[in-house]
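One protein chain omitted, others in place.
Labels A and B are assigned to the chains in the order they are written; within every chain, residues are numbered from 1.
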Amino acid sequence: MSSVASPTLPVTSASAVPQPKIEICGLTKRYDLPDGTSVTAIQNFDLAIKESEFVTLLGRSGCGKTTLLNMIAGLIKPTSGTLIVNGRPVTRPGDGKGMVFQQHALFPWLTAQGNVEFGCKSRGVPSAERRAIALQLLELVGLKGFEGKYPAALSGGMQQRVAIARALALDPDVLLMDEPFGSLDEMTRLDMQEELLRVWNARRKTVVFVTHSIWEAIILSDRIVVLATHPGRLRQEIVINVPRPRRRTDPRLIALHEEIWQQL
Amino acid sequence: MKRAGAPHLFYGTAGIALVLLSWEMAARSGLVAPEALPAPTVAIAVAFRTIPTQDLLHDVTISLARVTAGFVIGGSLGVAIGIGAGWYRWFGAILRPLLELLRPIPPLAWIPMAIIWFGLGEPSKIFVIVLGAFFPVVTNAYKGMLGIDPTILRAAQTMGVHGFKLLLQVALPAAMPDIAIGLRIGWGLSFGILVAAELIAANSGLGYLIMHARELGQTSVIIFGILAIGSVNLTTDYFIGWLIRRSVGRWHAT
Partner (left out) sequence: MRGINRHRLVNVLIGGSFVALLLLAWEGAGEAGWISSYRFPVPTKLVDACWELATVGFPDGVTIWTHFITTFERILQGYGLALITAIPLGIIIGRIEVLDWMLLPVITFARSIATLSLLPLIITWFGAGELAKVLLIAYGCFWVMLTQTIAAVKYVDPIYIRAAETLEASSVGVFLRVVLPAALPRIFAGARTALGVGFMVIVGAEMIGTIKGLGALVMEARRFYRTDMTVAGMMMIGLLGFGISAGLLWLERWVLPWNRGLEQVRRS
């Protein structure tokens, strides 16, 4: 029941990929309250995401985008519908689904390096290899020299970089990001958007990004999925074909912003 | 944080019932010598038989009177000084090292000097309880005052609220949660100190009751006394908690 994609920009032929990286079919999440009523967070959601695609879930608070992301991650079980990631149904967290949270959720008792190594340690990767991976990733996110620092000693932007490195350490199939820059100030946020794109260029992961910032969605994504609220469901899909890096001054993007803003 | 849920109530009651039951069983079956640890039912019955109810009431009243007096005095002093030290920084600067020096000394350690200053009567015990209530209250009140978000003070000032009015109408309510916590802790401490003081140097009150009972070998009375003190402490603490929830708890997530 997905609405028809209504692009406002010239569309090049969609690259035909044999199998979508993420397949969501009829996904529904309903919470039953103790007083008998129920709340539907997500209703009948369909979405197919291609390999290496950067998709943003955009919507106001309460539209269920975080719930949706958590279901993809395997942290929440859907009420009905199917969820397939990389050809396998989603049953539990991990297993190729890396996640970055809004509150960085870095373990305060571990250094930056310790945090990044955490996932590898879970998998039993030997320590020398773990260390190499961690150092390499920390360098990738621009934190060379900060490996031994504890999260409390890092700024908000740096913390999120560590979080991204940590999620990438397990070489995930998909990278799920839940408003990762939401708690950062505007400048840092803009910097981090650039950083993310840079890292994404180096490691072309499939990314599902959640945000309520229209501009953020426009700057970052290949495709924006706009969600409606109460209940959360798909409202609109927009493919953006403007090549990156994108400028906020680009009239096409400004027009797009207007359109989405009207929708919401 | 306290959810009134059916499972909590059920398991909670079950827990207490289990403990009481095993105690009763252990005592009755002879596992534990009945002189050493009488069953709860026995203990209470014997206690009531042994001590004339009048004396019991007298002891309870005296203990409560002491701790209330001490708490009221110590608590008010603590609140006043804590607020003053937090609001007038110079006052706080002067007093702080003095208080920090005196704080590590446990109130009980003051008993000998209290006796020298006030003799063996009521004032000496109340003095020690005052100390016991004072320190946690003053510490928390001070901390509460320091922890007030300066933004709301500034906001009030832009609305023309200054000086003493500012303290009364804005600062005090803002510091209330911490002050309340301090008072609650102070009450609990006062209780413990009351009992100790009565054990060490008194001839009336619940603490004395227990001490005296030991000399007479009346284990039942001892146990009864211990349970009585615990119950009073628990009830009063619960009451204070309820008061706090009803007042501060309405707007502050405790």
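The rule we apply is simple: a contact is a pair of C-beta atoms (placed from the backbone, for glycine too) under 8 Å apart; a residue touches a chain by one contact, two chains touch by 3 or more.
Treat the numbers as computed from the prediction; the structure is a model and nothing was measured.
Remark: the omitted chain is touched by one listed residue; of B:34, B:173 or B:192 this is B:192. Screening B:21, B:65, B:93 or B:152 against the full complex identifies B:93 as the residue touching the chain left out. Even with one chain removed from view, chain A keeps its contact list with that chain: residues 73-75, 92-95, 97-99, 101, 103, 105, 107-110, 118-119, 121-123, 150-153, 166-167, 170.
On the side of chain B, the interface with the absent chain consists of residues 7-8, 10-16, 18-19, 36, 90, 93-98, 101-102, 104-113, 115-117, 181, 185, 191-192, 194-196, 199-200, 206-207, 210-211, 213-214, 217, 219, 222-223, 225-227, 229-231, 233-234, 237, using the contact rule stated above.
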